[in-house]
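Shown here: the complex without one of its protein chains, the others still in place.
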Amino acid sequence: MDPDPIEDFCIADLTRNGGTLSCNYGFPCKPLSQVTSEDFVFSGLTKPGNTTNLFGSAVTPGSVDFFPAVNTLGLSANRVDFAPGGILPPHSHPRATELITIIHGKVLIGIITSNNQVFSRVVEKGEVFIVPRGLLHFQYNVGKNKARTYTVFNSQKPGIINTPISLFASLPLIPDEVLVKSYMLDTNLVQVIRDKFAPAKQPLK
Amino acid sequence: MDPDPIEDFCIADLTRNGGTLSCNYGFPCKPLSQVTSEDFVFSGLTKPGNTTNLFGSAVTPGSVDFFPAVNTLGLSANRVDFAPGGILPPHSHPRATELITIIHGKVLIGIITSNNQVFSRVVEKGEVFIVPRGLLHFQYNVGKNKARTYTVFNSQKPGIINTPISLFASLPLIPDEVLVKSYMLDTNLVQVIRDKFAPAKQPLK
Amino acid sequence: MDPDPIEDFCIADLTRNGGTLSCNYGFPCKPLSQVTSEDFVFSGLTKPGNTTNLFGSAVTPGSVDFFPAVNTLGLSANRVDFAPGGILPPHSHPRATELITIIHGKVLIGIITSNNQVFSRVVEKGEVFIVPRGLLHFQYNVGKNKARTYTVFNSQKPGIINTPISLFASLPLIPDEVLVKSYMLDTNLVQVIRDKFAPAKQPLK
Amino acid sequence: MDPDPIEDFCIADLTRNGGTLSCNYGFPCKPLSQVTSEDFVFSGLTKPGNTTNLFGSAVTPGSVDFFPAVNTLGLSANRVDFAPGGILPPHSHPRATELITIIHGKVLIGIITSNNQVFSRVVEKGEVFIVPRGLLHFQYNVGKNKARTYTVFNSQKPGIINTPISLFASLPLIPDEVLVKSYMLDTNLVQVIRDKFAPAKQPLK
Amino acid sequence: MDPDPIEDFCIADLTRNGGTLSCNYGFPCKPLSQVTSEDFVFSGLTKPGNTTNLFGSAVTPGSVDFFPAVNTLGLSANRVDFAPGGILPPHSHPRATELITIIHGKVLIGIITSNNQVFSRVVEKGEVFIVPRGLLHFQYNVGKNKARTYTVFNSQKPGIINTPISLFASLPLIPDEVLVKSYMLDTNLVQVIRDKFAPAKQPLK
Partner (left out) sequence: MDPDPIEDFCIADLTRNGGTLSCNYGFPCKPLSQVTSEDFVFSGLTKPGNTTNLFGSAVTPGSVDFFPAVNTLGLSANRVDFAPGGILPPHSHPRATELITIIHGKVLIGIITSNNQVFSRVVEKGEVFIVPRGLLHFQYNVGKNKARTYTVFNSQKPGIINTPISLFASLPLIPDEVLVKSYMLDTNLVQVIRDKFAPAKQPLK
């Protein structure tokens, strides 16, 4: 988990050039004299994300880059919207455990453990599902309507590794041979899959 | 924050006598062969708590004692229901930062820092408010209707110190003289306040 | 607890503008070439504090702001002097466990746990009392003479939340209604108590 | 990273039933009276693993389950042997950073970051490559001969999520629909890939 | 530093066979129903230790083995008494930073850093000296009378490596050749020094 704080709080000062770059343990702090009650509130999760995309899902992030007050405090939250049939493909968070709450809809959530077992369940409104740190997991809207989940992490910036994008649309691309040998696909097929992900071929947040 | 996990997960086995008592770093683990997908889901937050009490509020806990899967994973969540005008008095959590999300209603949330400043704001549906680890804070339903919040902690068991109960209705009672000198109240008044809290005079969860 | 050090030491450079503000994990380090043996010694706890105040007690701090060498090392100490009958009101430290040693006098020390139990004892010269991280606790000089304690924390800056000041003399004030509903006091009484604490109405160190 | 030790050492007692299960922070300790110098040495990495398998590679583990002395100490090591053209497919370790040393051969090592960048390089004898905690990475023997690497983790049990096995040969299987939607494959193809991994369909260590 | 607590406290139950051995993260907890106020107090440091020994000094320990309440709380304290001219030879604590307070007397305290610098100073009554985690340090009573220090550690069991004993009186002995080559002593001299430490040749606490 993130290191513990050593001050009550440290509102990230995103305006200072460098930010994290100038200090690898979180952003520098906004001067106390400039801190207001507004800093402790984040309204960025009130609006739905745009789900018209390859996966029919949208993650609205509330990590330190968006909610500066979580800097050094070891918690952050995302909102996830799903179109009917929308999916968050198998992915993992390198630095956090995740607690998923269903705001509405029916969502199939599954984890794959490091000894290769799958635990999955259709989770409904108000229920929570826990995803241990670093494990592969997916969310899939199996209901007829839109769905929405609220996910919380015990890190100010959990990071995300979204397997389809990471494997087939990274920058630069992973050598064909690695994918061919790892997934036992023929080279043409690797290209076919890559073409499908071309639109997503860009740095993730 | 809680220590990091050293296994993918460790579902708490609450049935073994002792539990935490037999091992001070969380509950012993349920044997892997008995773990099912159901263990990763908690439905205890789907129903409202009973707000007919002194404070007009009800906390429904989702800590490790209620949701065994968070054992060793460093996250847990509570549901808080408020009657109109209901309040969660000034309290603190000794072991966790807290992220509060408003599910519905208008809630005045405030924190008091260790250099004695107050930051507060009326928070509305979908907004989140961050409460740094160990600081005093309160939630007060200032809307005309019921309100509901969802609170997440970066600990499997954050603990709670509810100041009115801790100060005036502890077991055993804090000596009168300590309260008289600390709050500059006369002894009768201390008794008067205590009588009001008598109904609450019991161990908290 | 504080994050672990990654260098032998890092004497805080309090003279650099910003200090903690420029790096949220402790102060920047004094250049090694300027470090002397004197930096590792703190003499600030040799003299008694002034106990002529509301509570008849005085805390002389030895946190990183006063003893720069503890920066990144996860320990700090305070000296507490008590006039006869002096008290340290119920308070908590958001970031540290505390070990209290009685240098002289008889001091009633009590803690209130998060399940609302009180453990207290009159502690005498040379005895030590342990206060778990984040719990409410008080020290009260029950002897006929002055008393003195030495308190150590496993943090370079434990922070302090002194309940009477935090509740009744914060900046800005907590809304009357919150105190009225939380402590079941009438509004006039809240004002009466506040007036008594007016002299203390200032930011704490 | 793993929690810090609180004793000099604690040789894991793998013979006690339960082991980790009886205490979720590592295995119980072998009684000190039974500890010998032999306990601190591990010879399990001296022999090559069998690389006649789907991937032409073999991981010989030295985690706490195999080298009991690393229990509570936050370090462990693996030996990896590669046949010519052998590969360790894209995988991640949920609980550790990894340092890879090339003992002999030429190995293409690459990482995919959480903002979707790939950093890769052919690494040669004696060189080391660092893989940040939780990131996807692969090792591919691009030399004409056998290759061998030695990998070290800052955890006694880093765990491994091997994407081809986790995605296509887990127990139970991930629903076809999830893979179809996530990787934009048609259902038949999912089955074709699964058939290739059938031999690997078993719990990993 | 020690891992953080996940309960308010966990009084070590030293009577249970095994203790630490049965759970490598601290002792099992005394059942809450049996915990009393007395558990939080330690009187073991009120009496001076016996300084009639090789070094003219005596360490009275207050680690978890002696003060069970510090179990899981990350703090402990020792009392050190010195005869005139008494010394604590160069030693280190593998798991903690140390804060030394002079109760009375004049004590020369010095640390040797990992880049081989010595910082030392004669410290007097009421002054404190900080010793960074794991560094070699010594205390030497340079006053004409007895001296006494009070040392606090940010670990429940910091451990101690006392170089003269560790090097010349360990069990079993370090091979002569290792000492001869490391300290450039001839073999006879090694034996001469060992004979002097024979009386101390026993396991330390």
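General remarks:
Chains: A, B, C, D and E, in written order; residue numbering restarts at 1 for each.
As a working rule, a residue touches a chain if its C-beta (ideal position, glycine included) is under 8 Å from a C-beta of that chain, and two chains touch if they have at least 3 such contacts.
Note that the structure is predicted; figures quoted are calculated from it, not measured.
Put simply, the hidden chain is in touch with A, C, D, E once you look at the whole complex. Remark: the omitted chain is touched by one listed residue; of D:T36, D:T52 or D:N188 this is D:T36. Only one of E:F42, E:F55, E:F129 or E:F153 touches the absent chain when the whole complex is considered: E:F55. Summarising the interface, chain A meets the missing chain with residues 1-3, 18, 20-26, 94-95, 155-157, 159.
Take chain D: the residues that touch the chain left off the picture are 1-2, 4-5, 8-9, 35-43, 45-46, 62, 67, 69-70, 73-77, 97-99, 101, 111, 113-115, 119-121, 123, 125-133, 135, 150, 152-154.
Touching the omitted chain from chain E are residues 54-55, 85, 87, 89-90, 92-95, 108, 110, 112, 114-118, 120, 132-136, 138, 140, 159-175, 177-178, 181-185, 189, 193, 196-197, 202-205.
In this text, only the chains that are shown with their structure count from here on.
Number of steps on the shortest path from chain A to chain D, with steps defined by chain touch: 1. Grouping the chains by touch while chain B is set aside gives one piece.
With centres taken as mean CA coordinates, the chain nearest to the overall protein centre is B.
Chain B and chain C touch with mostly matching residues; of the residue numbers seen at this interface, over half occur in both copies. Rounded to whole angstrom, the centroid-to-centroid distance between chain A and chain C, based on C-alpha atoms, equals 39 Å. Shared interface positions of chain E, i.e. residues touching 2 or more other chains, are given as 1-5, 8, 23, 25-26.
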